[in-house]
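Have a look at the structure that comes next, please.
Missing here: one protein chain of the complex. Every other protein chain is in place.
Our next item is subunit A:
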Amino acid sequence: MTDVPADPSSGARRVGRTAPEPDASRTGSGAGDPVGATPGDERTESDDSAVTSGVGRVDSDPAGSAAEHGGAVDGASDNTTVPGDTDSTDADSTDAGSADTDSTAVPGDADSADVAGDGAERDAGGEAAVPGGDVWERRVADGLAFLRRRITGDYPVDDFGFDPELTEQVLARSLRPLYRKWFRVEVSGLANVPSDGAALLVGNHSGTIAMDGMMLQLALLDEHPAHRHLRLLGADFIFRTPVLSEFARKSGATLACNPDAERMLREGEIVGVFPEGFKGVGKRFADRYKLQRFGRGGFVSAALRTGTPIVPVSIVGAEEIYPLIGDIKPLARLLGIPYFPVTPLFPWLGPLGLVPLPSKWLIDFGDPIDTSALDVDPDDPMDVFGLADQVRETIQQTLHRLLLRRGTTF
């Protein structure tokens, strides 16, 4: 709770702080040549928003006169930066950017905006979307502000190296088309993931390449009402591998070990773990949807020690993206990787074989297991294995149910 929600908000605040600069220059240029043909159009727009947002700005209204008109425009454009900001950040987090999801981004961004301002903003946002010009202008400004922060190194990361800005602006954006259009992920049971505080998400692992982790992360970021960041736990192989290790840390992952898991849970994070590990992700296509052994049950003791709920997560669809039909073991040993996958398309088609098959995905978040209410000793292996098996059984049964619901694979 302490780090991550603080980070995005501070990042958002930073956006707010840098955005007024270009905006100020914009009003300057707008006031500078009021006789120009196009600026006139801009002025009517901002006047419109001045009317709508005027409801919220009681204090600026009494000053209204011809001389103060400039001030009103100033105030209005000042106000329009807020919907613009929320609009563009919203477009970041949900690409489809429908009008009703606007309101979700507003509370995080505009601390000072009251309810009336909220309504006015939404109006102004709707209006701004029609002409299209201002939106692009703001996107250019936002993009530049983003680039500036990246070039000067002026962005926050938490102690694990999680870079919320990069995750939201770059990684999530590049995966979103895959999530929406390619796998058409359907999510159920999101209410089982708390909006506030820690939870340990335990899922089934599959798909040759761990795409399920990324899709699960995006599901929580986009579809959960609190837009929560999932902090995945990864094998040491990931943190040994160049490039992979860099992006794993920046996207919020850390090594699957008890100290890290417990630290994150104590900080109130949503932590995700795939206890099957490489046994799950690297299993043959013939064994699809058969859960493998659940490691050493370390995740159970982490949840027990921190008193966090365990949420079983069942993922259907990842099994079919790269059907693993073989494993070239000598090549894997040579390259130092856990397995060298052979799929119907890879390596035969070269890079083209890396395109995942467009299977239909279902992700279900099951009923949470309240570990704080259990009378279980985290240091008693029998208790730990018992609880791990219970989670495993739940996921296995849900998988069968989801498979029936899905029907055809694609």
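To be clear about the criterion, a contact is a pair of C-beta atoms (placed from the backbone, for glycine too) under 8 Å apart; a residue touches a chain by one contact, two chains touch by 3 or more; residues count from 1.
Methods note: contacts and distances are computed from a predicted model.
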As a check of understanding, state which of "Acyl carrier protein", "Beta-methylgalactoside transporter inner membrane component", "(2Fe-2S)-binding protein" or "UDP-glucose 4-epimerase" is the UniProt name of the chain not shown. "UDP-glucose 4-epimerase"
Option from A:Ala145, A:Val170, A:Ile337 or A:Leu357 whose C-beta touches the chain left out: A:Ala145
It is residues of subunit A that touch the chain not shown, namely 21-22, 25-26, 29, 37-39, 41, 131, 133, 136-137, 140-141, 144-145, 147-148, 151-155, 157-161, 163, 236, 239-246, 249-250, 254-255, 257, 259-260, 263
